[in-house]
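Only one protein chain is missing; all other protein chains are in place.
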Amino acid sequence: MFINQRKLTIEWGDCDPAGIVFYPRYFAMFDASTMFLINAATGKTKPQLISEYDAVGWPMVDTRAQFFIPSRFTDEVVIESQATEIRRSSFDIRHRLLKGSKLAIECTETRVWVTRDPEDPAKIHSVPLPDTMVEALRATNPAF
Amino acid sequence: MFINQRKLTIEWGDCDPAGIVFYPRYFAMFDASTMFLINAATGKTKPQLISEYDAVGWPMVDTRAQFFIPSRFTDEVVIESQATEIRRSSFDIRHRLLKGSKLAIECTETRVWVTRDPEDPAKIHSVPLPDTMVEALRATNPAF
Amino acid sequence: MFINQRKLTIEWGDCDPAGIVFYPRYFAMFDASTMFLINAATGKTKPQLISEYDAVGWPMVDTRAQFFIPSRFTDEVVIESQATEIRRSSFDIRHRLLKGSKLAIECTETRVWVTRDPEDPAKIHSVPLPDTMVEALRATNPAF
Partner (left out) sequence: MFINQRKLTIEWGDCDPAGIVFYPRYFAMFDASTMFLINAATGKTKPQLISEYDAVGWPMVDTRAQFFIPSRFTDEVVIESQATEIRRSSFDIRHRLLKGSKLAIECTETRVWVTRDPEDPAKIHSVPLPDTMVEALRATNPAF
């Protein structure tokens, strides 16, 4: 089972006047974690995947985060990310933000694979996930 | 029934290379909307509430957003915010981000009322909501 | 002489653990102010200007800000923006952030007008400002 891990140090600019991380910042961290997971799973960067499949990206359609323990400036945290579901044109990711051995935040997200509408490039719409993505994500979780 | 409304224009810096809003930015907008709702309901600013009740704020414990329609630079959107549940020391808010008459995003959140631990000011813990907050939020929704 | 003015309320998420605005946030405010100034001067939105002139935008090449008075959550501030210089393919803007009658921040910036390189769309390069922009910005300052 493949779980992507990355270490982060909480920065001064991530925190609010209460001295704890301003929660929208966590979503920026999770967005990058999803990208790093797909990177590690496919062996390709997001710009490579975008140009290879003429895609726009994998925008968020649904995300939920539960916050159990706050983090402060200079805290070191680890984000573990894993695919939990793959469908025809969308997939789910789960992130766990850990402080030491404790679960500080759990976030789940559903993203959709989109390309530009060939008739109106200002519009984007979902299309089936390329096989490369399906296989790469499937390999990250034997439960699939 | 009281619903707080505010208008926003999507900025260049809110958007990503796909040309649509980078979704963590929406959570920053919703955080401000919750603050404006509490402002409008209580008639007090967050700094006033914090100093009056020796509180730290109302950190997020659980939030979920569903994204139906993307927004782009210069789009004008409206965020409607409303309390949907009040408990002993926590409360729920629902935000609807509208583009014209269409629902673009729906976000729900649970926040908790916290003060500093008198024995260790570095720690924060939840306490019962002050009556002012309970009454003000209750007045925003006759269903309570 | 044309000066664009806009009012802003400092948000919780703009501030850091010292309780004052995290200064990179001011640059995001000034970036939007430049866009609103160009909007007001030309009567066109940034997407309109970009598509009309096949431009990429007006990226920053040089900016300096001096911070005289800090601002806090819920403070109301005004940003006054004005063109101060126009050259062949670049222009200067000055922003003054005011708290009441006091100058809290002064920021100057030089931006360049860029389009995509027709031979390699991944590259951008500067080109002469379109006449519309020159006339519109010139009209904002009789000193030109």
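Each chain carries a letter (A, B and C) given by its place in the written order, and its residues are counted from 1.
In the analysis below, contacts are C-beta pairs under 8 Å (C-beta built on N, C-alpha and C of every residue); 3 or more make two chains touch, one makes a residue touch a chain.
Not measured: the values here are computed from a predicted model.
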Sole contact to the chain not displayed, among C:Met60, C:Val78 or C:Leu98: C:Met60
Selected from A:Asp16, A:Asp31 or A:Glu109 as touching the chain missing from the view: A:Asp31
Touch criterion as defined above, residue of C:Ile20, C:Ile79 or C:Met133 at the omitted chain: C:Ile20
Contact partner of the left-out chain, one of C:Leu8, C:Ala28 or C:Val78: C:Ala28
Touching residues (missing chain, whole complex) on subunit A: 11-13, 28, 31-32, 35, 45-47, 57, 72-74
Residue numbers in subunit B that touch the chain omitted from display: 12-13, 15-17, 19, 22, 24, 73
Subunit C residues that touch the omitted chain in the full complex: 18, 20, 22-25, 27-28, 31, 56-57, 59-67, 70, 124
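FYI, only the chains that are shown with their structure count from here on.
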Subunit A onto subunit C, rotation angle from CA fit, given as a multiple of 5 degrees: 180
Residue-number overlap at the subunit A/subunit B interface, same or different (half cut): same
Subunit B and subunit C: spacing of chain centres that average the CA atoms, whole Å: 29
Centre distance in Å when subunit A and subunit C are each reduced to the mean of their C-alpha atoms: 33
Residues within subunit C bordering two or more other chains: 12-13, 73
